[in-house]
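Left out: one protein chain. Kept in place: all the others.
The letters A, B and C name the chains in turn, as written, and every chain counts its residues from 1.
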Amino acid sequence: MRTTRIAAAAAAALGILLATACTTDAPTEEADDTATETESGDEWFVQADYDEQLAQRDIEPEGDPNTPWLQAIEPEWVDTAAFAQEGGDATVCFSNASVSNPWRVTGWITMQQQVAVLQESGQIGEFRHSDAGDDDDQQISDIQAFVDSGDCDALIISPSTTATLTPAVEAACESGVPVIIFDRGVNTDCAVTFIHPIGGYAFGADAAEFLVDELEPGSTVLALRILPGVDVLENRWAAAEEIFADSELEILGNEFTGGDAAEIKNIVTQYLQRGDVDGIWMDAGDGAVAAIEAFEDAGAPYPVMTGEDELSFMRKWQETGMTALAPVYSNFQWRTPVIAATMILAGEQVPAEWVLPQDPITEAERDQYLEVNADMPSLHYAKFGGEDLPGFPDAWQDR
Amino acid sequence: MTQRLHKPRLGTTALIYLALAGVLAAGGIAVAVDGGNLFATANLVDMLTRTSLTGFLAIGMTLVILCRSLDLSVGYTAALSSLVAATTMDGQVANVPLAIGAVLLVSGLIGAFNGAVTAYLGVNPFITTLGTGLIIKGYLDTQYKGPAGDVPVMFQQFGYTRIGPVPVSTVVMLAVAAAAIWFLRSTRTGHHMYAVGGDVDVARMSGIRTGRTLLAAHVLCGMTAGVAGLLLASRFGTGSATAYTSLYELDAIAAVVLGGTLLLGGKGGVAGTVAGVAILAVLDTVFNVLQIDPFAKDVLRGVVIIAAVAIYARRQLDRTARRPRFAEGRAS
Amino acid sequence: MTEVLSMRGIDKAFLGVPVLSSVDLTMNQGEVHALVGENGAGKSTLMKILAGVHTADAGTIELGGRAVSFTHPLQAQHAGVASVFQEFNLLPELTVAENVHLGREPKRRGLIDRRAMIDSTAETLADLGVDDLAPTANVGRLSVAHQQITEIAKALSQGADLICMDEPTAALADAEVELLYRLIGRLRERGTAVLYVSHRLKEIFDLCDRITVLKDGRLVDSVATADITPDDLVAKMVGRRIEAQFPARLPGTETGGTRLKITGGGNDFVDSIDLDVRAGEIVGLAGLQGSGRTEIAEAVFGIAPFTRGTVEVDGTPIRITRPRKAIGAGIALVTEDRKAQGLALWQSVRANARMVLDANARVHSRRRLARVSGLLASLDLVARGEDQEVRFLSGGNQQKVVVAKWLAAEPGIIVLDEPTRGIDVGAKHKLYSVVRELAAEGLAVLLIASELIEVIGLADRIVVLHDGRIAGELPGGATEQQVMAYATGRGPE
Partner (left out) sequence: MTRVRDLLLRATNPTATVFVLLVLVFAGVFAMNPGFFEGPSLMAFLKQAAPLVILAAGQYFVIVSGNFDLSVGALVGAQVVIAARLIDGEESRTLPVMIVMVLFGIGVGLVNGLITTALKVQSFITTLGMLMVLYGAIRLWTGGAPTGSLSESFRVFGRMGIEDVPVLGQIPWALLIMIAVGAGSVLLMRTRFGRILMAAGDNERAAALSGARVDTARTIAFVLSGLSATIAGILIGGFAGVSAQVGDGLEFTVITAVVLGGVVLGGGRGSVLAAMAGALVIEALFTLFNQMALPATLRPAVQGAIIIAAVAYAARRRTRPVPTATATPS
């Protein structure tokens, strides 16, 4: 017992001792205090971010609406001339958190297709990637490996969790490689650009506002969530809670489902057994169809519902004619980072924070999206944004 | 009377290090064919880095498995420890010793709970530690909605600093491994773990307090999980409640059995475990360098583990035969 | 001489069956004391009481003049009594030194002092005159003799003044027995008392200073070795009236054709076995422990098959490589250790009694299944019902379940290995009559028993084994002296 304790104490002492003397991959400057302040609390609700995201929904993004992955909301352009490179054989590295859900699988295919185009046109040489299987520690190692190899001319990171990857990303920035973050952020702004759709608050608010608008006061709403502790998902729920609190809707409960359809159907069935459920709020579309089926099987009227732009949900929505909304966490954002990498390597300006548009799909647009994606598998995302890529549609169909 | 002491156990351990060399060679060739160099500094650093986390967990796991027990809660303990560490430190260097103490105390207590329930209430360790894991998970999910706490930069060095190509965390892991080897060899409690796992009745008849020994193994296993949590905190710069989703416990068990420790206890050791950890790390690095699909990695890991245990089982079989009175050929 | 042990008026009963009544035993320092008697005479029980495995119902035990009472083997160890049982208390994965010091490792500054451990083991071994055993050798790779030495060294290092040895030569080869002789000589010189339980007269007369004879749980005599001859000793051990105990051969029992014939059978454990058993015949296999009795049973049943020679069943040559084949050929084996090998203890009486039928399609039939209940009843099984788990039954009733499970398959040949071990008198008598009935029904019966009187009282012919070979054959009703003469390797009297 004592052994381990001594060893651990020795470890700490060793760490202190070596902190100045040895090579280190960690950032040597003091951590950014303001960033940690906002994230180290237990609560996920940050009023300023919430307000900002809600406002961003109404701002017209810059750029061509036909290529939403290149649009940006209120960009602050930064100069990247320092990273400019000659020739088109730059090696781009990508540390992926995982491809453990259909949203990521779809996006990953889109990214690979985009890479193929850029390689074809000679803007990118080699493209390397690693997959951390949702393990933060693994991803830190992956990032370190890319940095240590010294081969990467640009490093794209899709972090597994926000706060935990901060030190590793800071270390990567310090190595001098241009770093591009997308999807979830990290608590540092050292990256050249951080690409993301408006965000979780906007997603959750879109959905909650829709329910508030469509349901009579006093109606009941059940919230279905995937996992606790994941920031983008927690933000969605935090925004919804905020909006529901100001409404006259009754929230029956919020349940974690793991995104497992069987679990979702179970839970919804149980709630229906105990009383009416008028609305369903979901923090992601996985398994949304199972929730609808629970109403069918229980013989209950369809609820007013918010899911996601996952095709199985949208098809069910079309089929049943229910009142619904498909909030979007823009899947096309997977194209942007590689394009951003070529821009940076060409010395072109990019937005420091590249906020992509994030518009929910309403009933009016629904049929049009379903038509375009008619041959796509059911776990595909309507706003995947890859229709103009050469691999379309085969690459997304036979994955 | 000056023969080397662990000569008898060298057989299996040597085999595992041979296997490690084989995996390195095969990986090296595969990477070379692909046009890379597995033994480039960056790749070596990567391999070594990958050993540390699983290493800590697997060392503790070796102790409980030697006692014919199991701990499925280490992933949860590590996640909780990362939070205890980060929230106690709260960005202050001065709090680091306190945080380390708190982590070792909490993780040791979790281990003690596992050990006590298993040893004194007669609950199968599979169930005990599965239950403990669920309890910790419930606490984490309820208490922490995400990363919390702040690890001072100084302590982050534990996760990021290197001495030459060797990360400090790996050095510490190897030091803990050495300490565990020493513990098993040189302390009575450690030595008795082999007896408890080998034959609990013989151990009891020899005057060994078997319950206490098992308890000690679980406490130490909890504490190494605590150290793993410290490493996570130092690498994350914060504590992460969701770290348990990575199923570190299964990796640790895989490394232990790959390292030649018998799942039924009484045989094996930490030296083999370190090699088992290293084999998994080499495979990870090779797969990364070769850009192999992450799912293929799962398949190969599964196959490697089964194959390794099958080979050990084959070696074990020869030992059980009775001694012949009339050896074939000698008799009329 | 100093008296190290004094046991007085020891009584012990199991489940109401008296096993020891008013037994006395005294031993002096440095004395090698033989405890003899037939199986069931109570010597093992007496030894286990001394070792703290069992607790006496009545009587006193004094060690070195101090009254003691043990409820756990560890207490006996602390009081200086060590035991070397037949099943070793060693860990095969550890070294000799580690085993010798297990639980009492020498420490220096709180840590195990391996040097001291090895040195003191080496010292103990040297003291015992053993020079070919390294303290650092792995016990799992040692010969049986060396394992035994390790046990004895362990006992000595515990500071034992008294070592009990239960049939220490049973598993030893001749050369190894020599080693043990020397070892015991050394112990005597050191002043350690040895309680020596054995069947082998030669050893007893070679080694022991005094002999205590038990019979039927009572003390017969305790004499100095010099004052008694082997023949007198055997006479003191035996002498129960056979006719009174064993049912007579049933009328109408006919000895028919040869059902089992072994010619030149041999494997790693036995050699040159020629044996035949005819229908209706009871053949006894006698011999000391480790002489190959059980090994022949295991070979016939395909557990450790013969690698040489031939086996014929009902005139047909057959290679029996697995128990299934033996069962298919109509052979049954009531194993020696019913708990480890015969019964699934947590299952019901019915499940156990059906086990052979359930397991073998070749012997399974509705008719036989229907007979199972009747079989159990005919064996006078006492149980709360066929649903009762067998772990709750007494030893005798458990054995009846084992016998029933084999009889259910209606075998032509039945091998009974120590069928009466550890069961009460009533159950024994029942089993004796069952054996007779089986013979009358035309089965070939091969009976193995270390209790000579059983073999003599029941068998039509007695085959005596010595060191894995057949030493001689005697007709049923031969005297125990005759059997012992062959069994101890002295040849016919």
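Keep this in mind: contacts are C-beta pairs under 8 Å (C-beta built on N, C-alpha and C of every residue); 3 or more make two chains touch, one makes a residue touch a chain.
On a predicted model such as this, the values are computed, not experimentally measured, just so you know.
Within the whole complex, touches from the chain that is not shown fall on A, B, C. The chain not shown here is touched by just one of C:184, C:300, C:355 or C:455, and that residue is C:355. Residue-wise, the contact with the chain that is not shown comes from B:254, picked out of B:154, B:193, B:254 or B:289.
Only one residue in the set A:67, A:91, A:269 or A:323 touches the chain that does not appear here, and it is A:269.
Residue in contact with the omitted chain (choice from A:68, A:102, A:337 or A:360): A:102.
Screening A:61, A:159, A:259 or A:303 for touch with the missing chain picks out A:259. Take chain C: the residues that touch the chain left off the picture are 12, 14-15, 17, 19, 42, 44-45, 48, 53-54, 72-73, 301, 303, 323-324, 326-328, 333, 335, 339-347, 351-352, 354-360, 364, 394-395, 405, 421-423. Annotation for chain A: contacts to the undisplayed chain at residues 99-102, 104-106, 108-109, 228, 253-256, 258-262, 264-267, 269-271, 273-274, 286-287, 289-290, 293, 297-298, 312, 377-379, 397-399. The omitted chain makes contact with chain B at the following residues, 117, 120-124, 126-128, 130-139, 141-142, 201, 204-205, 250, 253-254, 257, 263-264, 293, 295-303, 305-306, 309-310, 313-314, 316-317.
Note that only the chains that are shown with their structure count from here on.
With centres taken as mean C-alpha coordinates, the chain found closest to the middle of all protein C-alpha atoms is B. One inter-chain figure worth recording: chain A and chain B are separated by 33 Å, centre to centre, where each centre is the mean of the chain's CA atoms.
Chain B and chain C have Cα centroids lying 45 Å from one another. Centroid to centroid, with C-alpha atoms defining each point, chain A and chain C lie 73 Å apart. Residues of chain B in contact with two or more other chains: none. For chain B in complex with chain C, the touching residues are 1, 3-5, 7-9, 185-188, 191-192, 194-195, 198-199, 202-203, 205-208, 266-267, 319, 322-328, 331-332.
By the touch criterion given at the top, residues 40-43, 45-46, 49-50, 53, 91, 96-97, 100, 104, 108, 140-141, 143-150, 152-164, 168, 171-172, 175-176, 179-180, 182-183, 216, 219-220, 223-224, 226-227, 230, 232, 234-238, 240-243, 245-246, 285, 288, 291, 293-294 of chain B touch chain A in their complex.
On chain C, the positions that touch chain B within their shared complex are 73-74, 77, 89-95, 98, 102-105, 107, 110-112, 114, 118-119, 122, 134-138, 140-141, 143-144, 173, 266-272, 292, 307-308, 467-468.
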